[in-house]
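A single protein chain has been removed from this complex, and every other one stays in its place.
The block that comes next holds chain A.
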Amino acid sequence: ILYCNIGNPQSLGQQPITFFREVLALCDHPAILDKSETQGLFSADSIERAWQILDQIPGRATGAYSHSQGIKGLRDTIAAGIEARDGFPADPNDIFLTDGASPAVHMMMQLLIRSEKDGILCPIPQYPLYSASIALHGGTLVPYYLDEATGWGLEVSELKKQLETSRSKGITVRALVVINPGNPTGQVLAEENQKAIVEFCKQEGLVLLADEVYQENVYVPEKKFHSFKKVSRSMGYGEKDIALVSFQSVSKGYYGECGKRGGYMEVTGFGADVREQIYKVASVNLCSNISGQILASLVMSPPKVGDESYESYSAERDGILLSLARRAKTLEDAFNKLEGVTCNKAEGAMYLFPRIDLPEKAIKAAEAAKKAPDAYYCQRLLAATGIVFVPGSGFGQ
């Protein structure tokens, strides 16, 4: 069986970044830092970074519950990393470290959704965490359709149309989810597009939920990742202008550390009373796993030029990213060569979302088998080849 159903790189042979694992291993077992033999097993800068991190943890106790937002020193590091990335400052008090990005998404849905009258605008196709979370919290998913013909383009006119339609049905639309780079669609938004989205949210009083977990997976030279925070700030919009929650994870990028469950949300543009409530909800679970917190800080502050591990780190990183870009292209081309299949380019993320033009007879056969047509196709594919895909109906289309 070849599992292509989930963005789980290390289950398919991708290697973790050595420097990150060195630091994590040392933080897991700090007792060995005092042994001279340890220096023979670990790089000097990983030992140094481990000391630095441990000094930020009270009592160097990595087995203790931390502050419910995550260890302060690690949030400082992450905030610095955000600032270095965007050119705009980040406040460590805006950061909530979570067991992966998904729990942070759930937290926001919990706050936003009061009843089925509350709607959340979601892209179609979308990563089904959003539809599932909205359903779990009793809200209404308000779809906005990405345009397959224009490389899965996001049109603000479509956003406006869906917003108005749902309002006329008595839905209070509370937030807009944007996944950039897109999942499953892989498109990377153009900066102009992002500005229009920010403007839209500001005007309509929507919380912008920016899922940016694939920010380090961009494969085309003509596109670059710009965080929504950077875009908002570059438009002159600050805390009073736009409510923005940005999600990041250690699961994707070139690090692919899915099993660690590390991530954070950066929460800006909310009043202190809302922030208190977010903290309160986070505190019921006490804190996220410490190892994941440490990894999030490493991801946002990796080795720099001049560090002992920089050469090997950047070789590993570039190796993975270049390979991903090649595989994106290879698969895209291969799909486009198939009969009845067209496939948009994967500009980023980890997925391809080819369109299958199913013949009428195939659709009838699916009906007879009581399956959605794309599920029927995928089942037949699995039986014939062992390849596991996810039918498009799982994402919306």
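The rule is simple: contacts are C-beta pairs under 8 Å (C-beta built on N, C-alpha and C of every residue); 3 or more make two chains touch, one makes a residue touch a chain; residues count from 1.
What we mean here is this: contacts and distances are computed from a predicted model.
Per its UniProt record, the hidden chain corresponds to "Aminotransferase class I/classII large domain-containing protein" from the list "Adaptor related protein complex 2 subunit mu 1b", "AP-4 complex subunit epsilon", "Aminotransferase class I/classII large domain-containing protein" or "Cytochrome c oxidase subunit". Of the candidate positions A:Leu2, A:Leu41 or A:Val341, contact with the hidden chain is made by A:Leu41. Only one residue from A:Ile53, A:Ala90, A:Ile113 or A:Ala210 touches the chain missing from this view: A:Ile113.
Only one residue in the set A:Ala25, A:Ala80 or A:Ile124 touches the chain that does not appear here, and it is A:Ala25. Residue in contact with the omitted chain (choice from A:Leu206, A:Val231 or A:Ala325): A:Leu206. In the complete assembly, the contact with the undisplayed chain comes from A:Ala243, out of A:Leu141, A:Ile171 or A:Ala243. Residues 6, 8-13, 16, 18, 21-22, 24-26, 28-29, 31-32, 35, 37-38, 40-41, 58-59, 61-66, 68, 99-100, 102-103, 110-114, 129, 132-133, 136, 173-175, 202-207, 240-241, 243, 251, 256-261, 270-271, 273-274, 277, 280-281, 283-292 are the ones on chain A that touch the missing chain.
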